[in-house]
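Removed from the display is one protein chain of the complex; every other protein chain stays in position.
Right, chain A next:
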Amino acid sequence: MASPGGQGGGALSTRGGGGAKRMKWALELSLGNTRSRGDRQGGQGDVVYPIGYSEKPVPDTSIQETDKNLVEKRCWDVALGPLKQIPMNLFIMYMSGNTISIFPIMMVCMMAWRPIQALMSMSATFKLLESSSQQWLQGLVYLIGNLLGSALAIYKCQSMGLLPTHSSDWLAFIDPPQRMEIMGGGMVL
């Protein structure tokens, strides 16, 4: 958390340091171990630390606890994301109607594609949730959310008539029946 300030100082000192090498003389006021700092900060120039500054971080347990809570919260956010999408999707579905035109089709495609994409990158999401203690629960919730999303998309397809669920959708694949008898004839010529 303190590094931006330090970096800024470092940057300033770099310029100073660069200049210092070319100076005829220099006065060093600090007694700190510039070498080790230089190592840590990528060989930057010397920085004058204020008095009372300690290089070793002071462990702060209270902050750690809230962090962990935050991570949990973030993880839950991730896990509940698909579920939260559903009301929005429902609204879009309602608004777009059941007519087959380019706009509703695009909507449906997006709605169907997003959960599928999410399900395909499940492992990445799990990695994200690794730090959480309720990893499995969250993963399950995430999965359910996505499944619900895709179910919703399928329902939309169904209500739009895009699913081949009727016998008429398979009509074109029925071959004409083979005739068993040969027949001919006509009026007596």
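The rule is short, and it goes like this: a residue touches a chain if its C-beta (ideal position, glycine included) is under 8 Å from a C-beta of that chain, and two chains touch if they have at least 3 such contacts; residues count from 1.
The rule we apply is simple: contacts and distances are computed from a predicted model.
S.K.: According to its UniProt record, what is the protein name of the omitted chain, chosen from "Myotubularin phosphatase domain-containing protein", "HBAD protein", "ER membrane protein complex subunit 1" or "Calcineurin B homologous protein 3"?
M.R.: When "Myotubularin phosphatase domain-containing protein", "HBAD protein", "ER membrane protein complex subunit 1" or "Calcineurin B homologous protein 3" are compared with UniProt, the left-out chain turns out to be "ER membrane protein complex subunit 1".
S.K.: Just name the one of A:24, A:56 or A:179 that touches the chain not displayed here.
M.R.: A:179
S.K.: Pick out the residues on chain A that sit against the missing chain.
M.R.: 161, 166-169, 171-172, 174-189
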